[in-house]
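Certain chains of the assembly are absent from this excerpt, and the rest are unmoved.
Lettered A, B and C in written order, each chain numbered from 1.
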Amino acid sequence: MGTRNAKKIPSIWAGQVALLLVILGICEVLVRTETVSSLYLPAPSQVFRELFKLFGDGEIWKHLYVTLAEFVAGYGIAALGGLAVGMALVLVPWAERFFRPYLSALMAIPKVTIVPLLALWLGIGITHKISIVFLFCFFTITVNTMTGIKQTADNHLKVAKVFEATRYQTIMKVILPSAAPTIFAALRISAATGLVGALFGEMLASKDGLGNILVKATSLYNTAQAFAIVALVTVVSVLIISLIDWLERSVFLKWKSA
Amino acid sequence: ASSQNNGKEAAPSFGDGESAAGAKLEKIRYAPLSGVSGLAVSFGAEKGFFEEEGLDVEFITTKDPIAGLTSKDIDVVDVATTTAIVAAGKGAPVKIVSSMFRTKGPFYLIASPEIQKVEELKGKKVGIAVFGSGLEVYTQVILKEHGLSPGDVTFIANSTHQAAYASLETGQVDATIIHEPFASLAEKEGKGHIIATGWDYLPTFHTGVLAARAGILEEKPELVEKLLRAYFKSQEYAKSHPDEFKTYYLNNIEIDPEVLDLALKREEVLWENNPDVDINALNDTQQIQKELGFQDEIYKVEDILDLRFIPEK
Amino acid sequence: MSGFTIENVSKVYGGDLPTISLQHINLQVRDGEFLCVLGPSGCGKSTLLELLAGLQLPTEGDILLDGEKVQGPTRSSGVVFQDASLYPWRTISQNVGLGLELAGMKKAERQTLVDKYLNMVGLEGFSSKYPHHLSGGMRQRAGIARALVSSPSILLMDEPFGAVDHLTRLQLQQDLLRIWQEEKKTVVFVTHDVSEAVFLADRVVLLSPRPGRIHHIFDVPHERPRKREDASLLKIQNDIYSAIYDVKTEADLEFTI
């Protein structure tokens, strides 16, 4: 694994861009020839025009900000909470055995069905969105944290014990570094689902945010604008994922590449 | 389909803060119908009718208006009459304060071209949008009037608007209940045609009201009164300035103007702008719901109405 | 004061087929003593060391450190593991400095000590490499440095020089003896090399094959510095060899060779 060198990058780039253009081109043709109705799939060119327009009038920044704020808060809480709960369940004797069915049950509750309930208890403001983001992320992070921790090598723990590492030190210096790849996998996936959560919440009830303008666009059958917003969210989400990748590589997995 | 869209963002931005005159505006949070049914309101807002009333309206989109009212995050909502009745009947702290600009269901049963009459739907797949919704009520009643029982057809929840239209277009249903402009669009494109018009069958079934949360009715009833006034003013203005409204409409929606004309014309009769709430109609509505098994009891509507603020004509 | 009293200790590993690893061990490890442990592979030497380190608890019997029952690891013991057990995500110098870091020592202070011991084990120049960049013997030496750097009063060493070449091994033996004498440590040292045991130890414990019991204890009373070619040392060495052969023939033959 990972024995590839980094020389071919320019050609990779070119290939990626080419593939993207091909896909976009196919869509464009499909729509232009009316093989697919533009009611359902807008031409990419139209989407670009809408994207331009969105950024043109500046309003979009406000919505982007709102959605990002919701995401960051919910995701942050889920990440910290998932890490904490995951660790607690594995590290506290009996906790996993005791809470495992509850965790499974909570994880298993169809979130889509309780989101409206949440609106009732938390209102439809930012708290509501933050909770949805949280719910969309928390379990993945918790479960992966647990898995990662259990993969910690026994002899690594013995070393820490011999040096009488405190519980906190053992967690910070042994367990987390060794669970890092598995935890980061969860953080990566959750970044995507969490942003979807924010959007979902906004689509249910909101006064601003990307989900809000998305609902407006769809209910006015402005498919191109809707796609533009979806594209925007996708880009934002890819950026967040890249950020997480970078964080993992440069902070936690330095040793792998070194 | 036309792909001409001449600028102007889809969702109009509403003025907030202070009115042009500089007077202090009072805040109210209102969730109007989304999409085309709510266009007259946003048109009115753009015209400044709400500011004229001294209101700074925060427009909210929501899929669960009752939850919005109950959680005190929204003050007034547009909502399906039956939803309001059942929720209030089951104890939600909400009151019906007025009828909407129309009270009859603007629903059409459209069928694929080879089907001519409702009777021919026997043994076919019929889209009813969302189970338990007013749309289903209309479908069921239409079928019943034509001698078809629910067992004679397969009901499919095929969602609304584009999705419903697509399900007809792609043959997943043979007929479906649907809103405008899709009925007109189907006719224009030859993908289907209207075989029954909803309100012909259910002239008294009440489909839309404005509801407010109990709190605001106690604390600041005048805001609700102002909102209703601005609401109907917007509706009246839109109705009586069809050309101006059409332009606004076309700015916001990418639609073939011909289809729009057809659609607006067809529904002109429904655009009553009559705020009164007819108790008998509400009871009829409940009766029908109960017969179809959509409601397990009939609620006393007197308790859930608060009609003090109905604007005088 | 750092002496162990091992009282009738047995250790059984559970499982479908339980393995009796150690059986009825009685042994004193005196304060300041250098004790070597010899025994066939799989007889329980590592287990014994882990028991002394408090990393495992005996199934039966007690282990006392200075009269107190060992219930868990204490910082007074430094352990060199049979596999180096370095953390792959830390550089060599971070690995070696682990104990100091966990004890809260400042970075600058740590660095001097770490460098000193890296030098001693011949790893200067590798401090910023990661374990997977090192050879087997280099990793083992890093593990030794990690244990030594915290200057524990007890050293528990599990075949520490097993993967190290002849010369380096001799050098490390000298270094270990020097440290032991200067800092008056108690050392329990597992090895398969009889001459190493005789060169280093005050006493050599020979264990019998699984289940591990004490077969014989050899005294090596010679003053230090010792000479490797010393005839009386070689004599003891030969005694141990014959005991090893005895063990094999007298014990119910474990290997059908």
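Rule of thumb we're sticking to: contacts are C-beta pairs under 8 Å (C-beta built on N, C-alpha and C of every residue); 3 or more make two chains touch, one makes a residue touch a chain.
These numbers come from a predicted model, not from an experiment.
*Asks:* Write down the full complex's copy numbers per chain kind, following the labels used for the displayed chains.
*Replies:* A x2, B x1, C x2
Here is the rule we use: only the chains that are shown with their structure count from here on.
*Asks:* From chain A, which chain is the farthest off, judged by mean CA positions?
*Replies:* Relative to chain A, the chain whose C-alpha centre sits farthest away is C.
*Asks:* List the centre-to-centre spacing of chain A and chain C in whole Å, with centres computed as mean CA coordinates.
*Replies:* Averaging C-alpha atoms per chain gives centres 49 Å apart.
*Asks:* Hey, how far is the Cα centre of chain B from the one of chain C, in Å?
*Replies:* Their C-alpha centroids are separated by 82 Å.
*Asks:* In chain B, which residues are in touch with two or more of the other chains?
*Replies:* Within chain B, no residue contacts more than one other chain.
*Asks:* Enumerate the contact residues on chain A facing chain C in the complex.
*Replies:* My answer: residues 153, 155-156, 158-166, 169, 173-174, 177-178, 180, 252-255, 258.
*Asks:* Quick one: which bits of chain C touch chain A in the complex? Just the residue numbers, please.
*Replies:* Residue positions touching the partner: 50, 53-55, 72-75, 77-79, 81, 83, 85, 87-91, 98-99, 101-103, 129-130, 132-133, 150.
*Asks:* Please output the residues of chain A touching chain B within their complex, sorted ascending.
*Replies:* 37-40, 43, 46, 53-54, 57, 59, 116, 119-125, 203-207, 212-213, 215-217, 219-222, 224-225
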